[in-house]
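Step one of this worksheet: look at the structure below.
Here the complex is missing a single protein chain, while all its other protein chains stay put.
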């Protein structure tokens, strides 16, 4: 059992991986989300952990795009990781002495206000990950920067890094949602009372009407959306697909019927999985959208159809 | 086999009855639509023929109301009868000599323009049916009128009636739709490529939103409405139910799923039957609303649900 | 000032007329709703009172149809009259002795259950109005019936009529709504906090989609419907218009904008008037549909449009 993840070690993704795999199977760090998913698709890993959504930055485009095309994958679980950033260096020094600082561009976006107020003189040097920026300080050759912004677990693992400032994120409540993805034959996680289902829905024509038709498939069955994001297909300006999370499990009748409706009007709709919500928040379901309401109504119709001569 | 109908003999209803029963079972004329339906409900007749809709006067309230409550009935067939009115009397005379004319109030409404132009001097005397008005001229005691307006088959059957004016309806294209109703255990008529399904849908709350929710159950499955009429429940001003005809048969998947949806949001929805259209006009069904589209989409969802560990 | 009404004297319509004109202008009884409205349209009366809706029988087709076409009219007021039926005869006698009973067919429909239980032996003889049936008992020539069903004010006005049974309506809460109609140049009644607006909206195409589009014009402005009825245009089976009552006055911004939207999609939409509700029940209006919300939003858009170079 090998689990790929968006590496290197020390990133928030590794923290998410530890939630889902505390016992420590083989872990395969990948240099990008597509690379992590390719490891699963090509059989070099049995599953993968990647970020899908950040409360500040929004959907992780690389993940949303990578799961929307190519061989299908299945979400097996989701994990929430609070996002905390520290400023580290090789030696203690005043913030005003920092000349250049490195981190991943997404992390930089999340500490920008702090940086403008606290280290306005520092030049920004992009890094390919938060861990890579910090580990660059420890390399054999001198890095072109003298500080880095990274997750706490990097400095915990590398005591030679000095923490100059803790918890410097502009939004201290920031959290990132990760998903554990398996191959298309993965077993469907069992239904709980607080599940989520993730879908990829291409927009097949004029936007306003088509999007309303999609939303009606959910609304007429009382299915609530907890996330909707548009992503370009890359074909031309204005060609979109939607990445959608809904409350409920495909074994819920209201969800199953909504999926039948979506698949009819949009035959390339993709199912990415039904799985337990990390926050265990149950869905609110009106009495006429429960499994019992579906069963009774179907029994009524079936009885009427059975009245053959 | 006794078939009840809205009598007496000589009405348009009898003409409709002859379409559905040319061989002549026992026919039981009833004095009102409720009386005809009561004969079926109480076992004195096996089925009944009553008018349901007129192209000029609209839905026949007595029928719409009588099938909406009480023991359930099933529509087995529909028949269209062109409506033609003649003016008859006991002797030939100029129209200006007519002092009083009798007919059913619905018939009177359909010849009013002709009457105002041609016999403005004539007093109107209501009759309980078009046939009763005409037959009153033939009675033992003198009728309080000297002319009547009735269907052609009355004067055909009674040569002593003289036709003073033919085809006097204000709308020469007028047509009435009749239904042949059986008991609740009647066999469901087989599916053709041009069927109709009739429903009774109570409005359970605030009108605008609830009516839109009902219409969406049809729209999301591509089910077209060919008739929608509101009727008061009689409880209080503003309490309604809807009488609805839709294109298609309950054996069509799109119709069946729409009925499941309606029954969920409105558990007292009543099914009055699926039956062949008298005009043989096939429904227009988009490719994503065909039985095949439903089957493929359901198979897809079923396959996903079957992926248990 | 002459006010036409659906006569003769002694009907429920006259009771409604007295509500709106207690001082007694000239009153012109008409033999039918179209005749009453023609009196206004042709200048023989300044206004007319006719029934529009009954809590048991539903919309009054003759009125709904007559105001939908022809020269425009304006509703100036509405009146509610409780419907109470009494059985009268020329002499006191047991109910079982009644051989034939006369009344208007609508009244007959509203006492049918009582009649079947109490006077099952009596033949029904239709009359052109409830008052006409009762007054027929008093005529010079013997009527072909020995009892009549009418409103209490007929027996009050004619002491020679004996009341054999009181308040025999099947639904003791039955009420009829009447409207007072003036010509198209009538002054618009002032806005109160509890108004109603009546419209005639033709359906211009396929029913389900077109009706939803109409309802959305109300829904997007928070305008509630208190009545919606379909009526055939008379052209062919399935060609309808809708008669609609909405909560609010044309001087309410939400109503005015909904009317603009309706008139755009349906240029033959007809406005029949805004007037105070007889029940004084105020409309419920969400904060974003108030006049203030419209004014603020329009001012915002106007400010943006004014930013010319």
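Note that the chains are named A, B and C in the order they appear, and that numbering of residues resets to 1 at the start of each chain.
In this text, contacts are C-beta pairs under 8 Å (C-beta built on N, C-alpha and C of every residue); 3 or more make two chains touch, one makes a residue touch a chain.
This one's a predicted model, so the numbers in the text were calculated from it and none came from an experiment.
Peer 1: What shown chains does the left-out chain touch?
Peer 2: Listed by label, the shown chains it touches are A, C.
Peer 1: Can you work out which residue in A:28, A:215 or A:304 touches the chain that's missing from view?
Peer 2: Final answer for the missing-chain contact: A:215.
Peer 1: Going by the contact rule already stated, which one of A:72, A:229 or A:251 would touch the omitted chain in the full complex?
Peer 2: In the full complex, the listed residue that touches the missing chain is A:229.
Peer 1: Against the chain that's been left off, what residues of chain C make contact? List them.
Peer 2: Looking at chain C, the ones touching the missing chain are residues 185-188, 213, 216-217, 219-221, 250-251, 256-257, 259-261, 263-265, 267, 271, 288-289, 293-294, 296-298, 300-301, 304-305, 307-309.
Peer 1: Which chain A residues would touch the chain omitted from the figure, given the whole complex?
Peer 2: The list for chain A reads 31, 34, 53-58, 61-62, 105, 109, 112, 124-128, 144, 171, 173, 175, 177, 206-209, 211-212, 215-216, 218-219, 223-232, 234-238, 240.
Just so it is clear, only the chains that are shown with their structure count from here on.
Peer 1: For this assembly, give the contact graph shape among line, ring, star, complete and other.
Peer 2: Per interface graph, the chains form a line.
Peer 1: Roughly how far is chain A from chain B, centre to centre by C-alpha average, rounded to an integer in Å?
Peer 2: Once rounded, the distance between the two centres reads 58 Å.
Peer 1: On chain A, where are the residues touching two or more other chains?
Peer 2: Answer for chain A, listing residues that touch two or more other chains: there are none.
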